[in-house]
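Missing here: one protein chain of the complex. Every other protein chain is in place.
Note that the chains take the letters A, B and C in the order they are written out, and that residue 1 is the start of every chain.
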């Protein structure tokens, strides 16, 4: 049993890690760190955790073998600067501090998208967990990018309200958001750079991404549709995708139409491809808190530790 | 055309009054008062009001012939104390300051439930608009109360999120409220006294009300089910209700099952009665912002001013 | 008062017409035609219509001055072939039978998008009412198309469940659709041809449209985002749109972000434009049953009859 600490356990991704790790067979939770909620039971913040985890949040971290950082963007660096973390501790950062540039202190954070980086993640001590939209978009595009078949991409994606975190804002107010759709950060979402860095890593070809994120009127999940041009046959494209994801236990290329609910409360990504003339549309869906955040973090932990990739991630889908 | 002012126009019930009064044929809006949002266009706060009302909120009220107070509870008294309102001005208070005791300054606020008070409201200058739950529950019970047939009542009611106003709270956060149900103010809701005052006004019989309010995962509407004991035949009870509401243009006693959507975006109340052995259940549904607040306020204005009761209230239902 | 008949009054768009026309000052409803529900009160099918319209559906149409056809696609032609309609009767078809080719019998259906065709609609006797997605997409693109500034367009749109009509299908089952998102008719939606016919009518430039429709988890509304390339300044584009819609009472070009709820239960379309580098995104939102169907049909009727364009269409927004 490895000792695990979660920094920022009071947030959505932090609490989702607790939901996962409470049942993980190889770890034990050592501390749940929160400055603002220190002294509060995690199950008082998230009552669904009653009987799952009865730990109290603390602002006194201890030495652990695995450390998850679930902090607002830019605060992971601060936390690592202000706290002592042993060199042998596996640090998995769920923020975006180390995704574009992984060098920090004497650590080198590896981009934790197992579907392209599984070999590089084995045994490492520092992992930058991808963003939620970045995961859904990359999984939809990687097989084409790897073959140099990608040029300009037009993507629309919709995200559940948990993507906005627990802060109270006008756009997370129920009265506003229920039955509502809106766009935000049009063409300028912070995940675009992260996606392009990976898509353009395969060859010289310059991939462009026009990404329009929408806010959805549901809590969990991301659904994206990406439009690209290609002269390949649909069946060849599908084969390309099946080959690419042959070793990926959590990615499923579906011949039939997909929908968001197929993945809610699972660590999976489902993909469906359609084609008309030379226009290809790739749809993808994930649970933003699982494959888009905490589930993928556990998957990365499993790989880094040499455990089975799906350990603790065989989750009952919510289904309905 | 009568001049109208709305105090607290920046809130939900205030903005809903704007939605109604912008199309009312007998009035013109003179000012929309808000201290906190003075200088802001109402359509910047509520963009659905663009092209409906382009007025700017002000903290300088002017003299008007009709004044609506849409303030948090207890602040109507303060506002009337600090501002000069002409004796001839019709004041309609949507808060609960004058519902139980209507005497204030030289005014005597009449309880504005037209279904029991229509005659008393004609020509008056001060009206206390009923609460939303209070309206739905009273309309479900009044015909039995008037005949002295009511003893102990067990009521459960569910309300949309607009009932909680626009403030950001954990219980109005989309992530929490979506697909969720919860109880609040069990047996102690502030509308109970208001309901009992009316129900017990008809005769000596002491009516009791055990009321459990629930928060619903929708924005508009109130649905209630009240259980009472009675030896009357169902058909007699239905006839009692139909007689009682014969002159009430906005109350419909329905022989078929009712549901919340039948009244959303209308000023109506629908009622359905069922009976098994000697147990009677009366269901009622209203739109909490209309018949439960701003719509009823306009109805009261129409009656007080001697206009047709449904003027400006023939609203297209949302239906779906 | 003009006599009006509605064929297919038992469907969603037909019943929505009833909601609108019941309060329209210039018309009276003569008959509500339905073969399958003949003999049933419309308010038994749509209980929100109780007190709004107490008519009974019939399969015996009478002569009227204005006739609305709210039939499944391809059935308008059948109905007109099997029933006698006077030459002087204004026929407004809400289906897609006459949108691409308006010649039928001795009639010539004019495409009823008032924002481009207002002059041509005045006094006509035959109007083909546009599709819902077609309306939202065209209003987002017309100002650029008219100037020949449009090339390839990438559009994603999301529609409420009322767009799928009242038939019970797996994709309209609440358990499936709630909190769910899915794509359908990717790149092949039937409205694409209708949109392109208009966009390409202005000049020789060949506009292409890659359109991905999504099913949303709400009942009313359409939200679209269209991505195009342009070297114009954003302010110039906005000015272009404001100029184009100067005479359009129901279209509003908004400088601030828009959302779906701004238009629910109104006949309006709101538009918001954003730009990054040479990429322009135009967002638009309408209520699919109003500006996307029955509201626009009333607008077209008003124009054809020489009445004020917004007669009967000053609707209280639902707002929340």
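Following the convention adopted for this analysis, a residue touches a chain if its C-beta (ideal position, glycine included) is under 8 Å from a C-beta of that chain, and two chains touch if they have at least 3 such contacts.
Just so we're clear, the structure is a prediction, and the values are computed from it rather than from any experiment.
K.L.:
Among the chains present, which touch the one that was left out?
P.N.:
A, B, C
K.L.:
I'm checking contacts with the chain that's been left out. Which of B:5, B:216 or B:317 qualifies?
P.N.:
B:216
K.L.:
Looking at A:128, A:264, A:280 or A:301, which residue reaches the missing chain?
P.N.:
Only one of A:128, A:264, A:280 or A:301 touches the chain omitted from view, namely A:264.
K.L.:
Can you work out which residue in B:154, B:202 or B:307 touches the chain that's missing from view?
P.N.:
B:154
K.L.:
Just to verify: which one of B:125, B:191, B:261 or B:316 makes contact with the chain not shown?
P.N.:
Hidden-chain contact among the options goes to B:261.
K.L.:
In the full complex, which bits of chain A touch the chain not displayed? Write them out.
P.N.:
12, 15-16, 19-20, 23, 44, 46-52, 162, 178-179, 219-220, 249-250, 252, 254, 256, 258-259, 261-266, 268, 270, 289, 314-320
K.L.:
For chain C, which residues lie in contact with the unshown chain of the complex?
P.N.:
12, 161-162, 166, 168-170, 172-179, 217-219
K.L.:
Could I get the residues of chain B that touch the absent chain, sorted low to high?
P.N.:
Counting only chain B, the missing chain is touched by 154, 156, 158, 175-176, 179-184, 186-188, 210, 212, 214, 216-221, 223, 225, 227, 257-261, 264, 272, 274, 276, 279, 281, 283, 285, 320.
Basically, only the chains that are shown with their structure count from here on.
K.L.:
Closest chain to the protein CA centroid?
P.N.:
Minimum centroid-to-centroid distance belongs to C.
K.L.:
Per the definition of touch at the top, where is the C-beta contact count highest among chain pairs?
P.N.:
So the pair of chains linked by the most contacts is A-C.
K.L.:
Taking all residue numbers at the chain A to chain C contact, is the shared part over half or under half, that is, same or different?
P.N.:
same
K.L.:
Between chain B and chain C, what is the gap in Å from one C-alpha centre to the other?
P.N.:
Computed value for the inter-centroid distance: 34 Å.
K.L.:
Just curious, how far off is chain C from chain A if you go by their C-alpha centres, in Å?
P.N.:
Averaging C-alpha atoms per chain gives centres 39 Å apart.
K.L.:
Can you pull out the residues of chain A that are in contact with at least two other chains?
P.N.:
In chain A, 175-176, 179, 217-219 touch at least two other chains.
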